[in-house]
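Omission of a single protein chain aside, the complex is shown with its protein chains in their original locations.
Now for chain A:
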Amino acid sequence: MYFLLVYMYIKNHVYMFPDLLGCHGKCRRYLFCCFQDRAGQFFSSGHTNNWAVLVCTSRFWFNYRHVANTLSVYRSVKRLGIPDSHIVLMLADDMACNHRNPKPATVFSHKNMELNVYGDDVEVDYRGYEVTVENFLRILTGRLPPSTPRSKRLLSDDRSNILIYLTGHGGNGFLKFQDSEEISNVELADAFEQMWQKRRYNELLFIIDTCQGASMYERFYSPNLMALASSQVGEDSLSHQPDLAIGVHLMDRYTFYLLEFLEDIHPASKTNMNDLFKVCPKSQCVSTPGHRTDLFLRDPGSVLITDFFGSVRKVELTMETINLTDPIDAESGELQKEMHTYADQLPVSEIIHQKPKQKDWHPPDGFILGLWTLILLVFFQTYGVKHLKHIF
């Protein structure tokens, strides 16, 4: 019996077994095998779906590293299971096809061009000049115009865990968007409060990789927020490694070590947030990463990384079925035989047989008129007005 207990502890499938003693993750050794009916799962985290909002707030070639940061986090989040329909990716997207890119259609995150994070499977929802403070706040609060398609909305509910990742250039209390505007920490905190009022999230993890990033989470006051930043107020966040062939820095230090940490995570892993706080100590990062957990209700040690970065679905076995006895109407079977055809979009036969259209006569346009006027003026100025009678 003891061996069985130890074996199950090592197997670590705690989240599938009901916790009848009510402890949260600390008492993993107590497992009572599932004589439960439908609630056969330990719903420790309280969320049913995951969303990610990944924003890169810089543009121009020398900010290559910010785009690479965001795309690397996007790759990890997709690898761990969050589908594109649940990711809102905002990038200036001017790196891959930039004239200065020696390898077009690629964005590398490792020197010696080891890892192309752009690939052929990137779905950028807001690109170019659409990445603005206004759009970012509209996504968070949900106040988008009715014509916005589904892929550009954050359709989270009260059981969604949201990951928000921001990177770019920042300062004490603000973050610069696309070199033309700023978002302040007060606006961000107000946006989160409005999300909380409408119950648009269950738990929210906020990661920011900019200079003086810790100032952006100072003003948060809504519950269930956890925040990580790459540097404290007064410190700069530094970049990692330049690539001599591309000519710019490829990644920022904090995100580089964050990605190394995430590479070890797979959808069933049990690593928790305390390990994430230890990523990139001062010796590697030069700046001091900070975090804030006072607004978070659960203990960070019981929060799994996959609660935010991955999308592990809760599953219940269906035990009931309904006995249906009516047969399907035989008539509806006939409809299936109806062939589907495409509408005739280009009437080819009409086009090849049509006669050339009579073009209407238009008076000469402004350019020709101006050109002739100029020529006439020059002529008369040179030779005098007396030649006018030869023309008219």
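FYI, a contact is a pair of C-beta atoms (placed from the backbone, for glycine too) under 8 Å apart; a residue touches a chain by one contact, two chains touch by 3 or more; residues count from 1.
The rule is short, and it goes like this: contacts and distances are computed from a predicted model.
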For the complex's missing chain, which UniProt name, "Phosphatidylinositol glycan anchor biosynthesis, class S", "L antigen family member 3", "Sodium/potassium-transporting ATPase subunit alpha" or "Nucleolar protein 11"?
"Phosphatidylinositol glycan anchor biosynthesis, class S"
Out of A:His99, A:Arg313 or A:His340, the sole contact with the unshown chain comes from A:Arg313
Given A:Asp190, A:Asp236 or A:Asp299, the correct residue touching the omitted chain is A:Asp190
Of A:Lys103, A:Lys198 or A:Lys278, which sits in contact with the chain we cannot see?
A:Lys198
Spell out, residue by residue, where the missing chain touches chain A.
13, 16, 18-19, 33-34, 37-43, 46, 48-49, 81-85, 133-134, 137-138, 141-145, 149-151, 153, 155, 157-159, 184, 186-187, 190, 194, 197-199, 267-268, 311-329, 332-333, 335-336
